[in-house]
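I have placed the structure first, in the form of structure tokens, so that the comments after it can refer back to it.
For this depiction, one protein chain was excluded, whereas all remaining protein chains were kept in their positions.
For chain A:
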């Protein structure tokens, strides 16, 4: 599985002037929304009422960030998000690694068709699946609890299973042959030989799963209550004035605080995100 593992790998074709123009245009297009978010987060309500040009006159108003943290119970919601994301990331990484190992290293009747089912489930529209899941969970009395996430995590995610399978399948056979001859069982082979080797994949899987859960809006919006929901829901629905209108400046500050952990994790662990690209795995 070749991936974007090194950021300095690429074609040797030297970029032309047109390429630089393209890069600058693209950078501007991708950057402007974030810059605008920051400008709004630093503006005062009176600047907002002056209209667009008002925002360009920058007098940082840090009070917006204070408001963002105090208007809603920010730390509690952030705590819920952190707990839920860590829970899902841990469970889904452990179970996806185990299942991926099974598909990569163990032979059995029905392995191939079963793996095609795993790949096919990546195509199942999750949003469409979530609505009947919500109905089922509500009939089971699990709405308002974190149990659905425990179940989702325990069963592993197809994408991560795929990732682990690709990694484990590429490890030379000799390694486990020697262990088998030494009388090692499959669980010991998995736990003592393969898992330690897969540390980068474990980290990739954990980070992907964590940021995915942190960023998810629909599942917590449907399945959790106001007192135990995540920061995603609180950021999207809080920050209103008494009449129910959104406070733009505080919303912007809240959105920045909410997305900050994801951006930091991404910048810090870029190569794990880029390295997880499924692209080359689907070839031929």
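Rule of thumb we're sticking to: a residue touches a chain if its C-beta (ideal position, glycine included) is under 8 Å from a C-beta of that chain, and two chains touch if they have at least 3 such contacts; residues count from 1.
Criterion: contacts and distances are computed from a predicted model.
Remark: of the listed names "NADH-quinone oxidoreductase subunit M", "Iron complex transport system ATP-binding protein", "Sugar ABC transporter permease" or "3-isopropylmalate dehydratase small subunit", the one matching the undisplayed chain in UniProt is "Sugar ABC transporter permease". Considering A:99, A:163, A:202 or A:223, the position touching the chain not shown turns out to be A:99 (whole complex). Of the listed positions A:42, A:84, A:118 or A:223, the one in contact with the omitted chain in the full complex is A:118. Within chain A, the residues in touch with the undisplayed chain are 2-4, 7-15, 19-20, 22-23, 26-27, 30-34, 36-37, 40, 43, 47-55, 95-96, 98-99, 101-103, 106-109, 111, 114, 117-118, 121-129, 131-133, 135-136, 151-152, 154-156, 158, 161, 173, 177, 180-181, 186, 190, 211, 214-215, 217-218, 221, 232-233, 235-237, 240, 244-246, 248, 251-252, 254-256, 258-259, 262-263, 266-267, 270, 273-274, 277-280, 282-284.
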